[in-house]
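For this view, one protein chain was removed and the others were kept in their places.
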Amino acid sequence: MVNVLYFAWVRERIGLPREEIETKAETVADLVAELSGRDARYAAAFADVSALRVALDQQLSEFSAPLNGVREVAFFPPMTGG
Amino acid sequence: MVNVLYFAWVRERIGLPREEIETKAETVADLVAELSGRDARYAAAFADVSALRVALDQQLSEFSAPLNGVREVAFFPPMTGG
Amino acid sequence: MHIRVQREPFDFGEECGRFGQDGRNVGAVVSFLGVVRDDSGDLASMEIEHYPGMTEKALGAIADAAMSRWDLADLLVIHRFGALAPGEAIMMVATAARHRAAAFEAAEFLMDYLKSRAPFWKKEIRREGSAWVQARDDDEAALGRW
Partner (left out) sequence: MHIRVQREPFDFGEECGRFGQDGRNVGAVVSFLGVVRDDSGDLASMEIEHYPGMTEKALGAIADAAMSRWDLADLLVIHRFGALAPGEAIMMVATAARHRAAAFEAAEFLMDYLKSRAPFWKKEIRREGSAWVQARDDDEAALGRW
């Protein structure tokens, strides 16, 4: 089980702030492919991965990173703090 | 008649904050030579002109600058504000 | 070192008044205040979303990096989230050091990293519709100088 979090317009497109997912995805990219296949909302949110960032257990990471041992995955657009 | 002002250690060495001087000096450098000849205090103050700055009518200037029309000459070390 | 992530307003003057001036080795204090700007004149509010948990970690890591890179006597970061009105204070950083170069550089470093590496997202709520603020290429590029 992995906790998946969505922020900003990713959250709005998917319509959820977070969900628990049972997955066999080995990398972030695998998880993205799996989620995109679910329905049009997910497909829209993940249409352009270059516009997205991912954090694994609250650390910025890469889409090629492995998921084993990871408990929390977050998807969001580039940050705009400050 | 020109008003001559001294600041910081120039003032301390000469022992005066300001004086009125009757001079025929054509440039700042001429005035420095004239003042240096007065006594040991002035000679000490002007011993190293590269350690001094000059302002003419409250504008930073050069030792080669002409004095005609100038009413206020100030000598001081490099500034240390801020 | 003080890091605060909060919904509540903060008082920039009060924070500046009590930050970093007690050490006898502090010669320079720099502070930065970010304010909600209303360029078009029809901004109703700025909504700031963040990622609780990661936000504190990211700000802590950025602050640690500044503390180890410059010889700072103290450092402060405050960042708000929630709905802010035009003219309201969004966030501030402050740095205290012996010399001005370190205080300025560390404050700019904190701002550059905060902009692109702390998980905050801004949404402008306008009378004519709302939009997420886009990350600027030059904000990302600004990291290159450190």
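Labels A, B and C are assigned to the chains in the order they are written; within every chain, residues are numbered from 1.
Here is the rule we go by: contacts are C-beta pairs under 8 Å (C-beta built on N, C-alpha and C of every residue); 3 or more make two chains touch, one makes a residue touch a chain.
Keep in mind the model is a prediction, meaning the values are calculated, not measured.
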Interface partners of the hidden chain - shown chains only, full complex considered: B, C
Omitted-chain contact residue, chosen from C:3, C:16, C:83 or C:125: C:16
For chain C, residues in touch with the removed chain: 11-18, 21-22, 24-39, 41, 86-87, 89, 98, 100, 103-104, 107-108, 111
For chain B, residues in touch with the removed chain: 5, 7-9, 11, 55, 58-60, 74, 76-82
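Methods note: only the chains that are shown with their structure count from here on.
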Interchain centroid distance [CA atoms averaged], chain A/chain C, Å: 26
Between chain B and chain C, centroid-to-centroid distance (C-alpha), Å: 48
Multi-chain contact sites of chain C, meaning residues that touch two or more partners: none
Chain B residues counted as touching two or more neighbouring chains: none
